[in-house]
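Encoded as structure tokens, the structure appears first; notes follow it.
Note that one protein chain is taken out, while the other chains of the complex remain in position.
Note that the chains take the letters A and B in the order they are written out, and that residue 1 is the start of every chain.
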Amino acid sequence: MDRIIDKMHEAGIKVILGTPTYSIPAWMWHQHPDILLTYQKGGKAYYGIRQNVNYTDPDFLFYAERIIRKMMEHYAKHPAIIGYQVDNETTPRDINNDNFQAMFRNHLKEKFGTVEALNKTWGLQYWGMTINDWDELAPRDGITNTAYKLEWERFSRQAVTDYLQWQTRLVREYKRDDQFVMQCYMPSVQEVDQRESAKEMDMMALNVYHGYQDDLKGDEIAFAGDYFRSVKKGVNYLVTETNAQTIGWNSRSQQPPYPGQMRQNVYAHLGSGANMVEYWHWHSIHYGQETYWKGVLSHDLQPNRAYAEVTKTAGELEKIGKKLVNLKKENKVAILFSHDSNEGINFMPFDQGGSPWENNPNDYYRNQLVAQFHRILYRNNIGVDFVFPDDDNYDQYDLLIIPSLYIASDELLEKINTYVRNGGHVIMQFKSGFCDENSMVRPMMAPGPLKEACGFHYQEFSNFRTMALKGDPFGAGSEHNKVSTWAEYLICDTAEPLAWYDHPYLGEYPAITVNQYGKGSLLYQGCLLSDTLQERIIRREMDRLNLTTPDQQLRWPLITKSGKNEEKNTIRYYYNYSSEPREITYPYNRATELVTGKMVEKGNKLTVNAWDVLIIEEPAR
Amino acid sequence: MDRIIDKMHEAGIKVILGTPTYSIPAWMWHQHPDILLTYQKGGKAYYGIRQNVNYTDPDFLFYAERIIRKMMEHYAKHPAIIGYQVDNETTPRDINNDNFQAMFRNHLKEKFGTVEALNKTWGLQYWGMTINDWDELAPRDGITNTAYKLEWERFSRQAVTDYLQWQTRLVREYKRDDQFVMQCYMPSVQEVDQRESAKEMDMMALNVYHGYQDDLKGDEIAFAGDYFRSVKKGVNYLVTETNAQTIGWNSRSQQPPYPGQMRQNVYAHLGSGANMVEYWHWHSIHYGQETYWKGVLSHDLQPNRAYAEVTKTAGELEKIGKKLVNLKKENKVAILFSHDSNEGINFMPFDQGGSPWENNPNDYYRNQLVAQFHRILYRNNIGVDFVFPDDDNYDQYDLLIIPSLYIASDELLEKINTYVRNGGHVIMQFKSGFCDENSMVRPMMAPGPLKEACGFHYQEFSNFRTMALKGDPFGAGSEHNKVSTWAEYLICDTAEPLAWYDHPYLGEYPAITVNQYGKGSLLYQGCLLSDTLQERIIRREMDRLNLTTPDQQLRWPLITKSGKNEEKNTIRYYYNYSSEPREITYPYNRATELVTGKMVEKGNKLTVNAWDVLIIEEPAR
Partner (left out) sequence: MDRIIDKMHEAGIKVILGTPTYSIPAWMWHQHPDILLTYQKGGKAYYGIRQNVNYTDPDFLFYAERIIRKMMEHYAKHPAIIGYQVDNETTPRDINNDNFQAMFRNHLKEKFGTVEALNKTWGLQYWGMTINDWDELAPRDGITNTAYKLEWERFSRQAVTDYLQWQTRLVREYKRDDQFVMQCYMPSVQEVDQRESAKEMDMMALNVYHGYQDDLKGDEIAFAGDYFRSVKKGVNYLVTETNAQTIGWNSRSQQPPYPGQMRQNVYAHLGSGANMVEYWHWHSIHYGQETYWKGVLSHDLQPNRAYAEVTKTAGELEKIGKKLVNLKKENKVAILFSHDSNEGINFMPFDQGGSPWENNPNDYYRNQLVAQFHRILYRNNIGVDFVFPDDDNYDQYDLLIIPSLYIASDELLEKINTYVRNGGHVIMQFKSGFCDENSMVRPMMAPGPLKEACGFHYQEFSNFRTMALKGDPFGAGSEHNKVSTWAEYLICDTAEPLAWYDHPYLGEYPAITVNQYGKGSLLYQGCLLSDTLQERIIRREMDRLNLTTPDQQLRWPLITKSGKNEEKNTIRYYYNYSSEPREITYPYNRATELVTGKMVEKGNKLTVNAWDVLIIEEPAR
């Protein structure tokens, strides 16, 4: 390690040092076989892979602390080292070891105080499963109670938080003031509480992987950027890992980038607010599981097409990078993201095609509902942030999008009501407000505390495959005028129906409503809209609220991102996510394209080549 | 409990009390963790769900007896209580605990006497697996011998019988003479020996769930009614559970009924012979696994659409219910149901698409073969009963339908032969008579003892996808003139071929034959018929045997059911299973529609509205 870091320093390469805790050495497993993960229903982890350790195990924590302290003592002074990463892509890992079960029971004692309180809050009397003593609480394996399962997932996220905070504090004891601490998070954002776990870190960092070739759309890059930028507001983030040549744990998904795609991706990250892009990894590995997770260099260790494109991009960044970093955005639209709602829906899923008897958590909330809203905003070039249940900044936004907020406390629902009452505008999806924070269905007329803001009530709901909206009210065309999956039987009180189901019986209930409430409005979707319908609804609201900008004249595969740089100038990126050159009409003030240095005037026709990007700096006025 | 039952009594609500044995309390699992089920190959049940206990476990039986006796002592005198339900939806549950293995070996000792007899009867010499001592008999886990597997399933059904009889006798020690005992059986009728297990009960009760909206066909209601009515002949049954609003253990299969469907279902049950319809459950639960198994009331506990329809129906029943209960039927057609054949086919399945190497019991006999015959009878308004291998009443019926009777003793086959010889008529399906009662293939020319009644023999059979019958002999049309899955190479001795395969090589064998034998006849299907062909065959036989009635002028979605009430008048129901009104021509004598009180004459055109029913009483002549 000394040799390598010294060599890096000599070559002018800066080093971020990671704590080496995500893969344990063979001797540790051999001396402490119980250190490995136990899963539910007798499943267990085996040695031979990384991230197989129970990171709440005392033996493991002993060795982890020892190596972190030794490493920090030795390296903190090294001039090459600019910062630290704690662990790697930490997730809850479904720990089910006995010590974790005990920790969970202790957590419950602390949170609920008495078994009587637990029995009542969780409804354990159903099927006669009340407990008389904490020891009678069964392990997670066969549990059906949704409140138990929800709390278990919270506690599992808390374990990640505790572990990363513990490592962060250890590193902070030794690090220099000019060095930072961070962790490389994954874009499967539902797994971890990013805000809590990064509280004592200096910045966010993330590892984003995606398809290449015709599968490169830029969605994942934009989603990750928007999300992590919102976790630590005002601090730009790092991309610590992303695709170099190809990815995959076998040879089934090799997709070397088309010419231009690697370079375009760097600017896609910067346009979303990244301050750094690193590749996993430098050269391709000749052994083991990640043989086909190729680096910038192939196994031959020779210069190649990828290396040439990285070199070209790095040269550009040397020239113009200062103008691109620390980009700041002021978005008018936000999506409310609820970890609890993701889990609550996991345990009572409503997606199509699955069994009514068995549930395999599929993160439908994250991967379908939230992803659809974000994808449509992205493809229409509408800048978006995320907000979270604990945030108190909703009123910074003109439009708040609320995907199925299945799990929510009264307090959160009241915060939404207040936001609307005070002039905010909401697009809300079905099932919002259905359960309280313990997964109890509210024993009141749905949508419970949201009833007034929504302007309707309902007592019934139905799954179904697909239906049309009567009369195609949004002009989506017969192929796209489709709703699916879920329908609430809304009965309007003060709300105005916007669309009706085309169905002999459900036809008497509106599919979409809008309600004026206080100074704001709430548009409600009682069913799952097709992408086209969702796009029509969102653009309609954007127009209605005067939020539409010239950016909405473009649509994917032409993507634009913008923000203000350190000089307060506006940086505008124009990306072409296709294999054909495309033309845009520049709609803003006189500016400079930074790569070519050419002047650009309002109304100019500009060509964006295939998988290319224009980077335009418009001076602050 | 006292408070609740007293309140019920005050309100005039009658109570059926269940023994509380299907879900064990947390303390019981905690003190006796071995009480939970052990499955095959190391699988095990976990606490957190109901019906996870080994009900042959002595610890469990101790506690079960204690609570049943205490409960009966306390409640038997209560005037609100009209009857008792023992346990809940009891099934074999795949018990594989050590004590059960030992019980099974004891059962074999008793049944077979010596290991030599067992070795010989089961053919254990194959692959050299004979045993020298009972202890050498391996557990069920890795067993391939079909005779072992068949006997294991019989013994598992016997365990249900023993358990329910034990509870029934306990309850009988305490109950009043005016109180009844029953169990709520499930329509997956293959799992349990209903007749034996209910021998000491007063009546049958059943829990029927089904699709709603466009998935409501009435099949399951009719099947369950026909089956359970046949188990205890002459005694009408109760429906203890059925869909209230929606069902499902998650939110994937919510289907609130269309207007009229809940009411129509009540009369569908009554028309099949039910004397009561109860819903599971009164109001929707706010916690746990059955959050979306909604009751009559929604989670808001307010009156709603379902409540209104139940109220309306209850009002009608108050008025006309007396005329509808204790309906008696005299059907001319019966289906022979064989639990053993269901299991025998499970272990040597012949269905399409599965692997030739692995078998997952899929109850093809029950769910495809028997279900097809019943569905076609139901949809053609042909009243049907079930008969069982031990019954001696076959000659009550003119037409006996015998789905693939794969497992059958010589005695049973001789009973069928005698039935035909004495003038009965049979429709028999392939594979009948192939194995004896120990799953041994008969070492004689197939179809063994049935050879004379069938009038053919065969030595070969083939699986295949699909073929036509040559020349479309039943005018089914090219889409429906299809047979599939299985073909026996029948060689007629005295039988007459009715149809041939359209195939270059199989074309020399008949697909369907009919044989006159004694005073009766036997129609044999050597292959699996399409629904349309099966319908043509059955109606052809009905015509030939002069069994056709005016009811066959209607066909699903127009369904009619009938029977004689306590006044010996004929009650005729006409149901419309569709969303459009339909017209019928009333073909019977002057009568009264009971809901409206209107007179009805022969030849009158009557409208049955969407999801509605007419209930007509024709006076006894």
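Keep this in mind: a residue touches a chain if its C-beta (ideal position, glycine included) is under 8 Å from a C-beta of that chain, and two chains touch if they have at least 3 such contacts.
Note that the structure is predicted; figures quoted are calculated from it, not measured.
K.L.:
So which of A:252, A:465 or A:605 would be touching the chain we can't see?
P.N.:
For the chain that is not drawn, the touching residue is A:252.
K.L.:
Using the definition of touch stated at the top, determine which of B:48, B:92, B:123 or B:271 touches the missing chain.
P.N.:
Hidden-chain contact among the options goes to B:123.
K.L.:
Any idea which of B:234, B:315, B:475 or B:504 touches the chain not displayed?
P.N.:
B:504
K.L.:
Just name the one of A:102, A:117, A:301 or A:620 that touches the chain not displayed here.
P.N.:
Within the whole complex, the residue contacting the unshown chain is A:301.
K.L.:
Where does chain B touch the missing chain, residue by residue?
P.N.:
Residues touching the hidden chain, for chain B, are 41-42, 122-124, 126-133, 135-139, 141-148, 347-352, 354-359, 439-446, 459-463, 486, 489, 504-505.
K.L.:
Considering the entire assembly, which residues of chain A contact the chain that has been omitted?
P.N.:
Counting over the whole complex, chain A touches the hidden chain at residues 20, 23-27, 29-30, 42, 44-50, 52, 213, 245-256, 258-259, 284-292, 298-302, 304-305, 579.
Just so we're on the same page, only the chains that are shown with their structure count from here on.
K.L.:
Can you work out the whole-Å distance between the CA centroids of chain A and chain B?
P.N.:
Here chain A and chain B have centroids separated by 50 Å.
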